[in-house]
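Have a look at this one before I ask anything.
As you look at this complex, bear in mind that one protein chain is not there, while each of the others sits in place.
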Amino acid sequence: MEEERIKFMKIFSNIPEKIRKEDILVVIDNEPYTWNVAYFEIKNKSEVGGKILKKLKELGII
Amino acid sequence: MSEEEDKKISEFKDTALARIDVMPPNFKLSVGDKGTFTKEQLIAHIKSCDETGIQVIKMQMNFIRALTSGQLMETLNS
Partner (left out) sequence: MNKILLVTRPKYDDGTEYLSYYAYLIIKDANKFGINNKDFEGKKVITKDVLNFINKKDPNLLFINGHGSSDSLEGNEGEILFSVDKNIRLLKDRIIYARACHAGISFGKEVVKDNDGCFIGYKTPFSFWIDEKRSSTPAKDKIAALFLEPSNEIINSLIKGNNTETSNLRSRKMMIENMNKILKMNKKKEPGAMGWLEILWNNYDGQVLYGNEEISF
């Protein structure tokens, strides 16, 4: 998932602050994640972060 | 629509529901020729993945793809 992680970080860096804070990017285990919260999970390589990356890849978003 | 795209639409459904759920209750969405819908009606359409629901999901996917590809920000900064 390291490749996907790097891709996500690059995409995230170009997203404006308002969208990062407010836009819901993905739902994992019935919990919605905004870009900011997804970033936090992915950056910290948490279990949820891994699930987020997997889902984003399946959706063709990264 | 390809089988792959069908699958993505189905996978995106829960995200679409969450995105509509945060909309304030006093707003309705007029969706092309499908009609005008309250938040609750949009949620019902998305859950049932009918024509209207799929249309709304596609619009959301299109937006996120524009965000992740950089196309949206490139346009807004042009």
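Letters are used for the chains, namely A and B, taken in the order the chains are written, and counting of residues starts over at 1 for each.
Following the convention adopted for this analysis, a residue touches a chain if its C-beta (ideal position, glycine included) is under 8 Å from a C-beta of that chain, and two chains touch if they have at least 3 such contacts.
Given the structure is predicted, the values throughout are model-derived calculations rather than measurements.
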Where the missing chain touches subunit A, by residue: 16, 18-19, 21-24
Absent chain, residues of subunit B that touch it: 19-20, 22-24, 26-36, 38, 55, 59-60, 62-63, 66, 72, 75-76, 78
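Heads up, the rule we're going with is that only the chains that are shown with their structure count from here on.
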Separation of mean Cα positions, subunit B and subunit A [Å, integer]: 18
Sites on subunit B touched by subunit A in the complex: 8, 11-12, 14-15, 17-19, 22, 61, 64-65, 67-68, 70, 73
In the complex with subunit B, residue positions of subunit A that touch it: 11, 14-16, 19, 23-27, 30, 32, 55, 58-62
